[in-house]
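Take a look at this one; I'll ask things after.
Only a single protein chain was left out; the remaining protein chains are all shown in position.
Order of writing sets the labels: A, B and C. Residues in every chain begin at 1.
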Amino acid sequence: MRNVERLCLAHLWVAFTAFTVACVLGTWQMWVRSPLGAKVGTPSLYFMSVTAHGVSMAYVLTTFFIMGFGYFVAVTALNRPLPGKPWAWLGFWMGLIGFVMAVIPIVMGQASVLYTFYPPLTGSAWFYIGLVLVVAGSWIWCVLMIVAMAEWKRENPGRPVPLVMFATVANAILWLWTTAGVATELLFQVIPAALGLVQTVDVGLSRTLFSWTLHAIVYFWLLPAYTAFYTLVPRAAGGRLYSDTMGRLTFILFLLYSLPVGIHHLLMDPEHGTGMKFIQVLLTGFVTVPTLLTIFTISASMEIAGRLRGGRGVFGWIAALPWERPMVLAAGLAFVMLGFGGFGGLINMAYGMNAMVHNTAWVTAHFHLIFGGSAVIMYFAIAYEIWPRLTGREHASLAPLRLQLWLWFVGMMVMTLPWHWLGLHGQWRRVANFNYADPIIAGWGPWVVVSFAGGLVLLASALLFVRNLFVLHRSPALALPRPLYALAVHPPHRVPAALNGFGLWNVLVAILMLLAYGWPIAQFAIAPSPAAIVHRVQ
Amino acid sequence: MSDPRLSEPHVLDQPWRVWATVAVLTIVLAGALLGVVIIPVVQGRAAGLDAFTAICRALGIKPGSPAQPQPSDRTPPTPVSQVTWTPEVLQVLARANTERGRAKVLEVCVACHGEQGVSVAPEFPHLNGQSGPAIYKQLHDYQSGSRVHPLMTDIAKALDEPVIADVAAYYAGQPKRNPNPATLGELPANIVQLVELGDPNRNIPPCAACHRPGVGGPIEAPILHEQGQNYLALQLKAYASGERRNDVYARMRTIASQLTPAEIDGLSRYYAAGFR
Amino acid sequence: MTELHPEMHERRILGTELLWAFGVGVLIALTLGMIVFTALTMGINPPSNVERIDPKTLHLSGEFAEHNLGTTVGPDGSTTVRIIATQFMFVPRCIAVPRGRLVTLRLATPDVIHGILITGTNVNTMVVPGYVAQVHTEFTRDGDLLMPCHEYCGTGHSEMWATVQVMTNDQFKPGADGRVSCAQR
Partner (left out) sequence: MHSDQPSAADDPAEVADDIDKAALARVMRTVPLGAAVLAGSMVALLVIGYLLIYLLIFIPRGTVG
């Protein structure tokens, strides 16, 4: 590992510390919103908490986890030292300082604007500058990943880049493209407004730029989970990856199609016509392709493992899988949550039908299942898998790990299934309290209490997770070296350059973004939105 | 295999480039054909729109849905306030001269509102530390007749716009007395709740959502803490009865008309005590 | 290279994957087809009305001045509802609409971003400063519905909601000026 353990552990612990705090806040929020918490907390505290929860989960947990895992992959899969390790530490400290800079105004109540950047309501400039620093720190990571892969390719001409590294670099490039939108919005619109340099803002443009980032960012969070599906899960299950080529193609498709679809977050917005909305809905249809390919490829890989372990019949291989291993268990549970979350997403993206669920609890349920469910449970599994490598110690027992994963799954399902139901009945998002005296809302009460119970289970799981990692740090058992990454059934000896790098795909992303976002952005250059006066929270 | 030139993969690349580009472009073009041409034209025909209008609507060049006719407009009535928050107005406020403001205050305002903005009688509002935009709006509304007061109407009419901004900026810069607010325990819990939580059942937002400094609420919302109890109660009653109506979109009229006399009294005492 | 069993050959695997991708493509075409079909036959779109309006002067004149807000039935029988979404209330707070007839809701905001939905219906739109948000719909059931603000707009956001009264044809009677208000209950 050549001394990158400290680097990885530093990133991962920042990620999971933010995660634990955010879990406590999230559970508190659910209490406040439920009929049980009618007189608890004030709206000011509630929205401060939502802001902190969103920022910690969406920006800190994800970015730091992905960076830490990426460094681990670059060193273990490429079998060469990490290039530019001082830069990696610089990125870490930039991110951490940025996080602290953002948290201070949040705690002071000067940034209760939630974690989405929707001016004219703007928070303290420090909040935004801090988050820009987090993103800038992650850009260093992106460059290091790209450099690591490029150097390896130069030393190993003609050989296929290890799939796990290919996937990690795909995510790094995706992230560079993704952040272009929000960075433009923050630097040219939001931060000048928050600083008081300008008094008005073009809201149509700012929402469009944020939408550029809004969908692809979720894929940035998800790709480590997919990376684990393709490269860690088949090995943990004792099988092989069904197809290495499909893995590469999947990550390429994610890079291509997760970007030009952001306007499906603006389907209910008045600043875009139906034409561009339809085009992006169609493209959104295609972003399901890599996920559906993954479902099949990974099921087939698991089937190989199950059958090698003696499973028979059409479904016998499922029972034969080694479910006692955390990675396998997490993958199974992640797929179930991905199924439910994907179903919710299918409804969300359906053009006019988005009107039925937009900004309701349905949407909250959807992204908690996809991100909080599938992605985060795989973060847990990845952490459990690589922690022994990082610390040199082995888990004394796997039982608490399995319990933690099950709790997370059960909690997430109990929390989000009622949210779907409530969303369909019109329960809206982002409110501090509901008037349960209203006859329509009164009927929602019991379901809100059920979802709160789910939240409590999730909190228990989060605390158990941190406990499991602490226990491991003190575990007397020493880790035995064991391979992590899965072989393919047919390991490729060489692949076309198109599947071994990203040159072609970057060109295609540029073309797609020009077609998908050219007119939506250009229309504000031709006829700007009438300027809206900035409303500052300070 | 060991010779890198043999495994040079570029020969395999040509078809990838072609097919990937073709596939990507086909999908986008199909989307454009459906979304920008076929769907709007078909929808427009059903709604009695010509194809050109329907396509322009789909592209967002013309307003309206390609599937529906646009409703007709209405005639303009008299507004409740002439004040608009434009960058120009905010600029005037930002560039106001407090020295000139002070001179005007000593000349006109001092008799009732005091040199430091601490008023001499309970029916006049304190102006020290009030928000500049709030003072600006009220003076402007007196001037335009949106708000009526036997003394203020004539006084405001004699002021021109930069002077209004100067006076607003001067009083805004005067310090609050900042007394130690009494403990909340002296006030009924329902008043504190009205301020912090509002009343969801009656659709009343928390007072603090607008009247606490720096919450990002309406620009003209005045700061209420340390305001005179008598003045606050008077204004809430005037809003409730509709006697005062210069609140844009009747925000305060709607809220005040739902408050009970006890709540009006409690809220006035709450803010007079200096709570933020 | 070691001899591979023919069935392990990557080509066969890719063929299987391609078959799967084809099946997936058919299903995606089905879901998108549903959207296209209802768009063509029923005119279903997401509400998209790219109509610019200055948020700073809404209250001065024009259709979103205070006295023009509410439900109006035009001479041609079309029903238009004009609503202001402002921190932290809707004007008017009670909205009368007819059942089973085409209704056009027009919303604008003078301050920050808001959004609305009406419970149990397909009415949903963001209300973005600078634009008139417009929804064409038909209410299929009568009774009182909730119309909350569903986008965070400030600390008072949670108390921002209006009531929608869906009326039958007997109840929905415009006055001489074409205006309809909520029934007192």
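The definition used in the following text is that contacts are C-beta pairs under 8 Å (C-beta built on N, C-alpha and C of every residue); 3 or more make two chains touch, one makes a residue touch a chain.
Being a predicted model, the structure only gives us computed values, none of them experimental.
J.: Write out, one label after another, the shown chains that touch the chain missing from the document.
T.: Per the touch rule above, the missing chain touches A, B, C.
J.: Among A:L292, A:L459, A:L512 or A:I533, which residue is in contact with the omitted chain in the full complex?
T.: With A:L292, A:L459, A:L512 or A:I533 as choices, the missing chain is touched by A:L292.
J.: Just name the one of A:I66, A:V113, A:M302 or A:L515 that touches the chain not displayed here.
T.: Of all options in A:I66, A:V113, A:M302 or A:L515, contact with the hidden chain holds for A:M302.
J.: Which of these touches the unseen chain: A:T27, A:S49, A:T76 or A:S211?
T.: A:T76
J.: Which positions on chain B touch the chain that was left off?
T.: Looking at chain B, the ones touching the missing chain are residues 1-2, 43, 65, 67-68.
J.: Just the residue numbers, please: which parts of chain A touch the chain that's not shown?
T.: Spelled out for chain A, the touching residues are 76-80, 152, 156, 159-164, 231, 238-240, 242, 244, 292, 295-296, 299-300, 302-304, 306-308, 313-318, 339, 342-343, 346-347, 350, 352-353, 355-356, 424, 481, 483-489, 491-493, 495.
J.: Determine and list the chain C residues touching the chain excluded from the picture.
T.: Listed in rising order, the touching residues are 1-2, 5, 7-8, 16, 20, 23-24, 27, 30-31, 34, 38, 42-47, 120-124, 135-140.
In the analysis below, only the chains that are shown with their structure count from here on.
J.: Quick one: chain A and chain C, Cα centre-to-centre, how many Å?
T.: 29
J.: Using CA atom averages as chain centres, what separation in Å is found between chain A and chain B?
T.: Centre separation, chain A to chain B: 35 Å.
J.: Listing for chain A: what residues touch at least two other chains?
T.: 43-44, 113, 121, 271-274, 277-278, 281-282, 286, 433-434, 438, 493, 523, 531, 533, 535, 537
J.: List, in ascending order, every residue of chain B touching at least 2 other chains.
T.: Residue numbers touching two or more other chains: 1, 34, 39, 57, 60-61, 65-66, 85-86, 198, 200, 206, 208-209, 215-217, 219.
J.: Spell out the part of chain A that touches chain C in their complex, as residue ranges.
T.: On the chain A side, the touching residues are 43-44, 47, 112-114, 118, 120-121, 202-204, 207, 242-243, 245-246, 266-274, 277-278, 281-282, 285-286, 288-289, 292-293, 296-297, 346, 350-356, 358-360, 425-426, 428-434, 438, 440-441, 489-490, 492-493, 523, 527, 529-533, 535, 537.
J.: Chain A touches which residues of chain C in the complex?
T.: 1, 4, 8-10, 13-14, 17, 20-21, 24-25, 28, 31-32, 34-35, 38-39, 44-56, 87, 111-113, 115, 117-120, 122-135, 144-146, 148-158
J.: Can you check the complex and tell me which residues of chain B touch chain C?
T.: 1, 34, 38-39, 42-43, 46-47, 57, 60-68, 71-82, 84-86, 198-200, 203-206, 208-210, 212, 215-219, 248-251, 254-255
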